[in-house]
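Right, one structure below, let's go through it.
Removed from the display is one protein chain of the complex; every other protein chain stays in position.
For reference, chains read A, B and C in written order, and residue numbers begin at 1 within each chain.
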Amino acid sequence: MLVAFSITPLGTGDSVADLVAECVRIVRASGLPNETNSMFTNIEGEWDEVMPVLRACTELVGREAGRASVVVKIDYRPGVPDDRMQAKVRAVEERLA
Amino acid sequence: MLVAFSITPLGTGDSVADLVAECVRIVRASGLPNETNSMFTNIEGEWDEVMPVLRACTELVGREAGRASVVVKIDYRPGVPDDRMQAKVRAVEERLA
Amino acid sequence: MLVAFSITPLGTGDSVADLVAECVRIVRASGLPNETNSMFTNIEGEWDEVMPVLRACTELVGREAGRASVVVKIDYRPGVPDDRMQAKVRAVEERLA
Partner (left out) sequence: MLVAFSITPLGTGDSVADLVAECVRIVRASGLPNETNSMFTNIEGEWDEVMPVLRACTELVGREAGRASVVVKIDYRPGVPDDRMQAKVRAVEERLA
């Protein structure tokens, strides 16, 4: 499955970037395919692979900031080959070429 | 933590309500505080309580429809008393009274 | 269309409820069907009716807190009768009765 998530720490002023960087570090350490853009971090894997990463990030921000608002979008499609993080974008670009 | 989620089956035509009803049945069987409105189902509990429910719903819809788009919002606030599903709404209503 | 939205002020500490209450006041003053639960405020209307309300709330929180994180989910279904805020929940409950 593909998962996009964004974690907003509450009550820490505007300097959100330090906590976001800590989360991205956790995501990259997972070894799963991932990508961070200006609004979400995308990560690809099975439920048991992705959810512990999301949990670690949520608990980190909750611990540091006291409260975390997390938005998650899951594209769940069993039986489809991996590498959908690239394949979905390619499918769109091919139609626009 | 408080979790709001919505699962959209893809590729099943407009009759989404049957699958939504199955998910609500799973949520209610969990015994956790929950509430279904026109856009999301809210559920309150610890990570280990809520996430298996979300997973069961996602897998059900993925199995039946082939693909599921899931949107989740988590309000994670460790150390705060339970019953936030009611308390948050009360806090707003008191300010508007 | 049906719209669920949630606005999180950044950088204001934990006392989010005052700003949320101001937003709910704006929503209710719109006269559109609406409902506030523990995670989202739902509102029903046409694009030109709902979006100015969402904008007023976003700008209010941006002005007061300096930064606002807004999550919106839209169920857009042209040509379907109004009162979907009630009808969708009824359709699920009937299946569970």
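As a convention for this text, a contact is a pair of C-beta atoms (placed from the backbone, for glycine too) under 8 Å apart; a residue touches a chain by one contact, two chains touch by 3 or more.
Since we're looking at a predicted model, the values are computed, not measured.
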Chains in view that touch the one left out, judged over the entire complex: A, B, C
Touch with the omitted chain, as defined above, among A:32, A:56 or A:85: A:85
Absent chain, residues of chain B that touch it: 8, 10-14, 16, 66-67, 69, 71
Interface residues of chain C (partner: the chain not displayed): 47, 51, 55, 58-59, 61-63, 66-78
Sites on chain A contacted by the missing partner chain, in the whole complex: 2, 4, 6, 17-18, 20-21, 24-25, 28, 35-40, 42, 71, 73, 75, 84-86, 88-89, 91-92, 95-96
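Here is the rule we go by: only the chains that are shown with their structure count from here on.
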Separation of mean Cα positions, chain C and chain B [Å, integer]: 17
Distance from the mean Cα position of chain C to that of chain A, given in whole angstrom: 25
Chain A, residues touching no fewer than two other chains: 66-67, 69, 71
